[in-house]
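Take a look at the structure set out below.
For this view, one protein chain was removed and the others were kept in their places.
Let's turn to chain A:
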């Protein structure tokens, strides 16, 4: 059969061979054996027929065994498996990092079956690929500083962690330029305190006076600046796609399942527990997770033991799907996950006379930031809108007025060369904004006994993804944090209404 097939496919030598074949088979048929050489046309028909035959087999099998989706021929390759130990909802950088660390930490080969569900394989709206790609150590909370340090350590040795056999080494295109924060008089004391905390935890940061600033960055207008802090090492920016892809490629090579589908619902069991003051709390446990396949209305339930909610801006919605908050208890509102999308614009500007190679990732006390992009005089810049002026989040359209009114004036004040810039492009992305305290929420959901949260990063999730993935995997597999203690990021703080805020200067 295979020889016969080969002949069919071989082009030029075909006719001569066919003749000898016909002669042969004729002789065979004389001997009473079956004539299978049926000439050119019939052969073509046979191939065409094959598909029809397969279809018939499939139908027969379906009729014989109703209720299973087994098929002798695999129909769709991206269908999720029926069962997984751990389902990660959301295949952004956080989701894939968690999946990688779960596999990395498993004790026996194929010890845990991990599935990553991602609704949009093109990542057209995922924050990861729309971010500015920056990493800094200049935070005020020790947890955030530690996460950054651990992540940068991971990135430094990324090829030892994420390199896959027979693939090119990973190039993050890391640009080692520090963040330069500028403080006005009213916030300089915060900057000094933060500096002390940062140094304490091993971040390489230095403080600069306006005179030193002027000397190092002659293009900078230091009016109104009384103090600046500048990252010396382990800060900069990199390509978010490379990091996401590296995590994904490695995790898949380690046996993580992935599927393209949207999580649309959960099947849960409920149990009741009494609280200290006598209230009855209903605790849910997820049994099945419903995955809706793209271009189809079908749902595929996936049985799972643990769910990790890493759906970025959608993680609030995912938690809501379970129906927490729709109860009679009065304190319900406190249980909903305070993560929602907030639109942020990034503008690409061109300015041939702008700051050169030494250009840092500058963050002014007005909130405006900019950084260099490549070597050709391009920069990206933006600003965070006021809380009261948050833009509409129904789409990712860019508001160019915002640049004229809220970005450019501050930018050209700080760097006079930018007075003659030209906007060459722009995009918008969603922050996975934690409305409660703008910090990550990591840990078990208090009302869903098997859902872990890794969300709410509000603008610094990309840089923390390697360390966060490790922390979540420790929480799931070891039952507690081992390397960095992130218990401050637990959901509990929201229940107790105790925000942990970054002491920012902007």
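We adopt the following convention: a contact is a pair of C-beta atoms (placed from the backbone, for glycine too) under 8 Å apart; a residue touches a chain by one contact, two chains touch by 3 or more; residues count from 1.
FYI, contacts and distances are computed from a predicted model.
A chain of this complex does not appear here, and its UniProt-recorded name among "Superoxide dismutase [Mn], mitochondrial", "TBC1 domain family member 15", "RBR-type E3 ubiquitin transferase" or "Distal membrane-arm assembly complex protein 2" is "Distal membrane-arm assembly complex protein 2". Considering the full assembly, A:358 is the residue among A:358, A:405 or A:478 that touches the omitted chain.
Only one of the listed residues, A:233, A:298 or A:478, touches the absent chain: A:233. In the full complex, the hidden chain is touched by chain A at residues 156, 160, 165, 173-177, 204, 216, 232-234, 236, 356-358, 375.
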